[in-house]
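After the structure tokens below, expect a handful of questions from me.
Some chains have been omitted; the remaining ones sit where they do in the full complex.
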């Protein structure tokens, strides 16, 4: 099923598991994907920035995407195809769709500045991958240094019928969600908006009109529950659960070291076999590991999934 | 008393209060300063970035600094003197010290890139303000785009005897604190390290060796308590209090809109008369105000200072 603008819920951003020698760990891909399915995820995203996509060569990237897609079964998989140029982007996008992906995600190169440059880039990318592939705008200024106003996002959506989703990762971004939804009320073609930033504002993002979350926090089961509780109107319960996780979630959302925290916790939870990252990487000191353990211990008194 | 490396505790970053017409509100400066003293602050910092310093002209900046210093009494006041050039920096630094400031704070211009450029800039700044004025390095890469490794910070400290403090606002920054303290263990001249970033990692920063906090969260009384609890060895209690505030603290720490949140809460607490900012500013939508009220209501069940 190709991705469309009705997508809702939680699409975890999957890390790429490596064994302790840095080889792709396909068994962990299968285990992790099964977990995502079991907790009620609505889809998943692979080969994102925090999936260490740039650290794979072309053949590896496709192998990883194929393994996730096969394991995902009916769960829609979005493949990150951001690349320094359109030729490599097209190769990966076409091959991913042939392998069964539901759509692809495209981040802007960090040289873009003006609205015209951003709109032209996405037109060029859409031309490069071809008309039949649904795609997602990745709006992540903190990482890419490209700032997209609500107006330029609407322009991209209006220019490109195959653009069906925004991965919203601006910071601050609550007013942006409200502005984009208001533009749809005023007649704009609707899109799905899934939020990132490690979930740091998920408690309010859904209230602002986001369709759900696309992020990689090590407890995606919490994200699923918060989105469900909000959908059911249980606002206080959603915030209670979210707030219990916030100290750890915030710790994981640190730029640079965040992926090390995430993989550490996921390995500890048994979702992947090893927390190995490929180079370049930021590792965890013994003190940092102790801090994470302390946060987990505290969390476990409020959410038993954090117990060992 | 001039600032020195033994400074510890909490130095709130004071906002600059304006009345609803955008004029400096000197009565609120006095009220706010009295509050800082009452809650047990160890000092305060004025004319920082979130003090809207760039929105004051030269005469206004000095008036604001003088009013805070007078109201502070024995409490040491650090004055932000960052400027596009050394002449304006020197003018404000000298005048502030004459008015009774304890020291000044200097941020790097966002054009600096290499270690040599950064070290040269701080040498030039130190020459400009002259030898008798204690000063603080402001290390805030997210805002200034200047990244200082522990090595370059040590180089600045070693180059400049009057450099006595680091305002630590790197993100992530926990390992940086550990690295800087390790360098002191290895024989480096000690400095005070006060942490910023809205306090987002204060719970662990003190454990890593920070001397305290220098930030502007709307509940500086919480910051004072957390630092005290940690100093007394009450780790769990410190984290409990911190965690209760984290949902709001995180909300306030959003770039751009954060100051609007802070001033709104401070005005609501009665610490300043109005939450007016000068242009350019990001305002709060009605939805945002409702979100803050919701967060305050939730917080008030755990910390009664958040009740009306």
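Read from first to last, the chains carry the letters A and B; within each, the first residue is number 1.
Operating definition for what follows: a contact is a pair of C-beta atoms (placed from the backbone, for glycine too) under 8 Å apart; a residue touches a chain by one contact, two chains touch by 3 or more.
Nothing here was measured: the structure is a model prediction, and the numbers come from that model.
The copy number for the entire complex in this file, given 2 shown chains of one sequence, is 4.
Everything that follows uses one rule, which is that only the chains that are shown with their structure count from here on.
Residues 171-172, 174-175, 178, 200-201, 203-204, 207-208, 239, 242-243, 246-247, 250-251, 254-258, 285, 287-288, 291, 298 of chain A touch chain B in their complex.
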